[in-house]
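Working notes, structure below.
With one protein chain withheld, the remaining protein chains of the complex are depicted in position.
Right, subunit A next:
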Amino acid sequence: MRVLYLFLTAALLASCQPESRPAAAVVVKDGLGRSLTLPAHPRRVLALAPSMTEMLYAVADTATIVARVPQDNYPAAVLRKPVVNNYPLDLEKLVLLRPDVVFTVEGITSVDDAQRLQELGIPVYYLRFRKVEDVFAGIEELGRLLGRQRQATQLADSLRRKLAALVATTPKSAAPPSVLAITWQDPIYCYGQNTLFTDEIRLAGGQNAVTETFPQPYPALTREYILKLNPDVLLGGSFGKLDSTFFRNYPELRRIKACRNRRVYPITGNLMERPGPRVVESVRELQKLLRQPYVPAN
């Protein structure tokens, strides 16, 4: 036991030593096309979005992850890290944590916030995801930046194989079911065409019911618009739950095919919203939901 204490103390002391910043630096372009200078081997990293934290846990040396944001809950080990607020951004705490680089996803951290962090000497690296393949490419990119290429490539390749195996079981259909995924009931917001969901649901054997592209990724919809879409499947809550809330408030929407055929399903919170290493899980879940048996109503 004493030996253990001794070891811990030594480790603690070692971690307290002022770390010499790696001298070598590289200039890279992030997902938004911004140029930044990063240390060649970042030793202190953190992510401002839960999906990025999941990615860091899959790729980086977990000891280099210095903090988490309040929404982070996966993997469970992340809960032991100190919390830093991302909304509003806790600049002081971020400076105190001295990260070599901060990772985030387009749309989660404002470019203004990123600029301020940059001025405080903390580079912010954005990733953006339009396709599931972008997530795999993001994992490899992260591996390159953190000097963990081998792990990252292995992970990305294994995810690609899993996804390919999954997609291979999807029967080719001339008319894949149209799926509307709502994120909020009042006003009704949904996953738009320019979100990762569009690619995920395509891989799962369906198609995003919202085919029009709006400027905002999660557009607000009117009831009339949803009636016109007439989706085959509605995601956003179990039939029982939506029956007593959503369809009760908007009784006109009971006419959509999804409601008449009871193809209304909940999705695991945090799975579809997070473009991280669990993206294949998300596709698997969507595929499972699309395969649920149902009795077509007349």
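Keep this in mind: contacts are C-beta pairs under 8 Å (C-beta built on N, C-alpha and C of every residue); 3 or more make two chains touch, one makes a residue touch a chain; residues count from 1.
The definition used in the following text is that contacts and distances are computed from a predicted model.
Participant: What is the protein name, per UniProt, of the chain that does not appear here: "Rod shape-determining protein MreD", "Iron ABC transporter permease", "3-methyl-2-oxobutanoate dehydrogenase (2-methylpropanoyl-transferring)" or "protein-glutamate O-methyltransferase"?
Facilitator: Its UniProt record gives the name "Iron ABC transporter permease".
Participant: If I consider the whole complex, including the chain that's not displayed, which of A:L221, A:C259 or A:L290 touches that chain?
Facilitator: Selected residue, touching the omitted chain: A:L221.
Participant: Among A:T62, A:S110, A:N249 or A:T268, choose the residue that contacts the chain missing from this document, as touch is defined above.
Facilitator: Among A:T62, A:S110, A:N249 or A:T268, only A:N249 touches the chain that is not shown.
Participant: When the complex is taken as a whole, what residues of subunit A touch the one chain not shown?
Facilitator: The missing chain touches subunit A at positions 70, 183-187, 189, 214, 219-225, 227-228, 230, 244-245, 248-249, 252, 255.
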